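Just one protein chain is left out here, and the rest sit where they should.
Showing subunit A:
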Amino acid sequence: MCQPIKKYLTASLPNAHPLHTYGSVRKRVKCSFIYTYIHIGSESTIKIKMQFMLLFSRQGKLRLQKWYVPLSDKERKKISRDLVQTILARKPKMCSFLEWRDLKIVYKRYASLYFCCAVEDQDNELITLEIIHRYVELLDKYFGSVCELDIIFNFEKAYFILDEFLLGGEAQETSKKNVLKAIEQADLLQEEAEAPRSVLEEIGLT
């Protein structure tokens, strides 16, 4: 369980290339867009790009879950139970994508942890795989050679990182540096608030 995930980072995704190379998109583009009528489908057809993300161990224990679609606790439990079983039953050499109900599941195993995302039917599986990989890289940078225990004991931090990286199922920041900077600053803010709060101070004895 303490096996660092980092080891797997270098080996995985042989074709992965850094995606965030911002170019010059500053050219002013003029477009005569006349706003007419925009219609978003009815409630039932609403779908979010990424539906949920699950982290679970080889033993099937859930380590982290993030849901981007509103579901009741009961449904969430059922889905995660079914999915964890399905994925654990797959052999190591098998493909990382599978069609499950009407969703596409993209998963990858890093050391003892499975990272698993559910995306919509039309979405790009490979970019989802890259999102998973990017998240693992972020965890690794933040914790410094991250292992499963880091995520178990600092699960709120893992959530904070995820929230800085994805928002509402969309990738909000593609630069690793920016994500980590935001997290560090927020942590700093937290420590500032906590540091002077010794017990004695609190009761006014200083």
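In the analysis below, contacts are C-beta pairs under 8 Å (C-beta built on N, C-alpha and C of every residue); 3 or more make two chains touch, one makes a residue touch a chain; residues count from 1.
We adopt the following convention: contacts and distances are computed from a predicted model.
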- Item | Complex member absent from the view - protein name from UniProt, among "Sorting nexin", "Centromere protein O", "ER membrane protein complex subunit 10" or "AP-3 complex subunit delta-1" | "AP-3 complex subunit delta-1"
- Item | Touching the absent chain when the full complex is considered, from A:Gln85, A:Asn124 or A:Ser145 | A:Asn124
- Message: In the complete complex, the non-displayed chain touches which residues of subunit A?
- Response: 15-17, 19-29, 31-41, 45-46, 49, 62-65, 67-68, 70-73, 77, 91, 93-95, 97-98, 122, 124-127, 129-130, 152-153, 155-156, 159-160, 163-164, 167-168, 170-175, 178, 182, 185-186, 189-190, 193-194, 197, 199, 202-204
